[in-house]
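I have a structure here, written as structure tokens, and I will follow up with some questions on it.
Note that this complex is displayed minus one protein chain, with the remaining chains in position.
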Amino acid sequence: MPMNIWGYVVRRLLYIIPMVIGITAITFFTVFAAAGGNPVAIVEANDPELPQATVNALIAYLQLDKPVPIQYLNWLWNVVHLNFGVSIQSGRPVSDIIWSWAWTTVYLQLFALVVSVALAIPISVYAARRRNSAGDFVITGISVFGISAPVFWVGEMLIILFAYDLGVLPAGGAHSLNAVWPWSIGDYLAHLALPAAVIAYFNLGLYVRLLRSRLVEIFQSDYVMALRAMGTPERITVYKHALRNAITPVVTFVGLALGTSIAGAPVTETTFSWPGLGYEFVRAITNLDFPVILAIVFLISVMTMVSNIVVDILYVYIDPRVRVS
Amino acid sequence: MDSVLTVEGLKTYFYTEAGVVRAVDDVSFSVKPGTIHALVGESGSGKTVTAQSILRIVPKPGRTVGGRIMFEDKNLLELGEKEMRRIRGRRISLIQQDPTATLDPMFTVQDQLVEAIMVTTELDREQAKRKARKLLEDVRIPGPENVLRSYPHQLSGGMRQRVAIARALAGDPKLLIADEPTTALDVTIQAQILELMRGLRDEYGLSIILITHDLGIVAQVADEVTVMYAGKVCESASVVDVFYSPLHPYTQALLLSVPRVDKRVKLRAIPGNIPDLVDPPKGCRFHPRCPYAVEKCSQEEPKLERADYMADHSGERSVYCHRFRELKLEVK
Partner (left out) sequence: MATQTVRRRSASQFAVALRRFRRSKAGLTGLGMLVFMSIVAALGPRIAPYNVNSNNLLLEGETDIAPTWLKPPLFHNWAFPFGTTVGGLDVFSGVLVSLHVDMIIGVGAALFAMALAILVGLVSGFYGRVVDTVLMRITELFIVFPALLFLLLLSRLLAGRLTGVETILFYIIIIGVFSWATNARLIRGEVLRVKSLEFIESEKALGASTSRIVFRHILPNVLAQVVVLTSFTVATSILTEVALFFLGFGSGNILSLGEIMYLNFPYMDVEWWSELFPGISVVILVLAFNLLGDGLSDALNPKLRE
């Protein structure tokens, strides 16, 4: 890759920092504002039986005696050192548990991403080439349905069908209790199937719509006509040329969609009781477990931004016009 | 004289929601070997669709519905897709108007040339790379190595058009169809491209169908001309004949509407608009705008009339006008 691309990469990575600071700061201050300035009070009000030791730990971690901006900076400082505090719910240090949650979320999202992109390409090509045919119509219909149906509802319906009625797939969780990686890989895959299918279906709808319309445009372009006029085999015209040109905006879009999907984890993970960041987030806010809440917001923001950047880099790599000399 | 390509009664229609567009309606002309044959007309006259019909790449919802196209003793319209693919790029090539859009922005010049060469010939990749370089030299591009490594967006318009021409020559075609190759370029570059075409004709005996709406270009490089209007042919003759003694009123009107630097001539626009091709005028399609139209013109479509006796050099010309014998068209 040309040297200037590395410069671009570094700049984008550095860019994450102010964004994440912005996001976490806003979250931090909003929490305090909504809590009327005293988060401890509402935590205690929420659960009067909380052990005093836990409350003390919270006060110490958040440095509640200091002014709010200092509190934030203090929290930020802790986070940079990967000190996410102690969970109010469980009393355990957050950094112990958060990484396994993060990994669980990540591998589900990545798996769904790969499936949806792998399927989107052939489906879109088919639909674009046989434009306005019955097949195209069906594909377009399924795509628009996919983006119109709430993800959790599709999930529920699939759970009801496959887990309760047919009993072939598990209803939730990432793996059975006694399953051990990697020997019980089948078990892991069985649990992965439904949630990944649901996430993939929704995103597939988005990708197919975009990719298909791009391909239709490109099939009418001059260079495609020139290729046909040269007698180039259709296979090369479509997969080497048309697809490469069509994919550029789609790549950016996939990145954004991945980011949104990660941020939307609470919904899918709750539906499937999938023990990832989203699921834990829902539990955390129910219990007003602030250290966990802040930690998850932080992590998810970083993950979202990283996926955006990876995609931006891919885009520059794919499209030669964007590489500034 | 033998022709390299003969189009007879070509009809290509577009079946749209608004009706059937008769884009090319009974067009005939023939191209002599080693000549530059211009297809002239306003936009919408059917020139591009004719080119697409020859190569059988008319986009949907268009279809060629009638006529013959004789090339190398075969009727192109009767060939199967597989045989057509052996013609495209290898025997007949196409270059298009917009040099920016005609090259894929994602690949280097070398990638695209090598691909074209490997698609149209039996050469392997190494041989193709060498040929690519040679092609660039043929189209008079200095410093071909740099250009080979470049992406289309890094080249100037004129350069891109040369690359497009190089690509079209990859398969050593006998006939090149150039659809408005200079319209998107500025005048100086235009001259170079035309010069290049003349060179290709003279050195390699390449036959070229040059599609254009610019009479100036026609005068500069073409040997023969076919004038088209609204999907029909008006007349077909050598350049000299058409320019100095046109037989069709439309040709005359075109010539008179071109500004001239050497004389003071009143600039006359052609009154009226080009007709709706879904519902064209009855009879001769030009008659509503023709200053010489008579009753017959609105009733009967003019047929092909040979006027060889009125041809100066080549001994051949044809015209589609009821009144061509009586009209003495002046183009001072």
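Order of writing sets the chain letters: A and B. Residues in each chain are counted from 1.
In this section, a residue touches a chain if its C-beta (ideal position, glycine included) is under 8 Å from a C-beta of that chain, and two chains touch if they have at least 3 such contacts.
Values in this document were obtained by computation on a predicted structure and should not be read as measured data.
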Residue in contact with the excluded chain [from A:Leu62, A:Ile98 or A:Ile296]: A:Ile296
Selected from A:Tyr72, A:Trp101, A:Phe152 or A:Tyr223 as touching the chain missing from the view: A:Phe152
Residues from chain A at the interface with the omitted partner, ascending: 19, 22-23, 26-27, 30-31, 34-35, 144-145, 147-153, 156-157, 159-160, 164, 171, 216-217, 220, 256, 259, 262-264, 266-267, 270, 281-282, 285-286, 288, 293, 296-297, 300-301, 304-305, 308
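The working rule: only the chains that are shown with their structure count from here on.
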Residues of chain A touching chain B in the complex: 220-223, 225-233, 236, 241, 244-245, 318-321
Chain A contact footprint on chain B (complex, rising order): 55, 57, 59, 84-90, 93-96, 98, 101-107, 115-116, 119-120, 151, 153, 164, 167-168, 170-171
